[in-house]
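Input: one structure, supplied below.
Heads up, one of the protein chains got dropped from this complex, but the rest are sitting where they should.
For subunit A:
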Amino acid sequence: MASVTFDKATRLYPGSTKPAVDALDLHVADGEFLVLVGPSGCGKSTSLRMLAGLEEVNDGNILIGDRNVTDVPPKDRDIAMVFQNYALYPHMTVAENMGFALKIAGVNKDERATRVLEAAKLLDLEPYLGRKPKALSGGQRQRVAMGRAIVRQPQVFLMDEPLSNLDAKLRVQTRTQIASLQRRLGVTTVYVTHDQTEALTMGDRIAVLKDGVLQQVGTPRDLYANPKNVFVAGFIGSPAMNLFTADLVEGGLKFGSAVAALDRATMGATSNTKVTIGVRPEDVRVSTTGEGLKVDVDLVEELGADGYLYGHTDIDGGRVDIVARVDGRVHPNAGETVFILPEPAHIHAFDIESGNRLSKAVAD
């Protein structure tokens, strides 16, 4: 077991002027489950591959434990990786696939068999040990890929979108399985995904990347409650946070016909007269009293217990879409006009130019 440290690690692809990963500084504690998340092309996979040694590090260092592995070849890093398409060896049986690394390492046959069987039991793969990957379902293949990593008993697990080839239901199941398995084994894990739900449900901590730059690292709760900038605010959470510009007025923010209170410290943090504000759908209060921002309801999505109201409003001459959580039974209907106000304690204010957070951290 070991920690993982990225120390200003940079990857610049030949022929490109912009680094794919730009001076990444990140520390993953021993036994921690860290999720790298971000939109496609943000450099999350590149970061993982740099850690694996499959991608060159142009600048900075990568450490596993106290050992600098920046120039160590992948085979000597003592890490195991689960690939997006599993990358199983098609000509080997499940058992051979799982035991391959041990065979290369020169582990004797008996111990190999014991360890493979152990891992197979853990993953319910026992009945399939003699099969070839072609004769397995997608979920089983995914488990074999996991098994191949587990058998190694490596310092670090790397997982590159291991669930993206599974169907929705299986993905949710496997998600919890992987998370609990990792907790049981206690192996440091770096997990890459583009799906923020996966990130929130699985990770001890989440690192959000955009355009090769680390945006924020924190626990799922922290990221949800205190996004550091507009990008993180919009990326984490589903449905996404409502983000729009609002005028700063005496006592708070202008919110249609009303003024939403904003604390003094936040207001004093910017010299602009406008701020970008973010309000999560569950922090939007919907009323028909005429107080607040006027919203035309386009659609109400009923999810049983509660529902989501999708509407639009007009801010500074531009159409802005608004999502609000409403009661699942009693709610406005499409075509109606409603008024919204934010829960004052849960307004996220961001600088209109830099996009950085102005409001102080909210203790959720």
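Just so it is clear, contacts are C-beta pairs under 8 Å (C-beta built on N, C-alpha and C of every residue); 3 or more make two chains touch, one makes a residue touch a chain; residues count from 1.
In this section, contacts and distances are computed from a predicted model.
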| item | value |
| --- | --- |
| "Sugar ABC transporter permease", "Ribulose bisphosphate carboxylase large chain", "Response regulator transcription factor" or "Ion-translocating oxidoreductase complex subunit A" - which is the UniProt name of the missing chain | "Sugar ABC transporter permease" |
| Touching residue (missing chain; options A:34, A:52, A:206 or A:232) | A:52 |
| Contact set of subunit A toward the excluded chain (per top definition) | 52-54, 73-77, 79-81, 83-85, 87-91, 100-101, 104-105, 132, 134, 148, 152 |
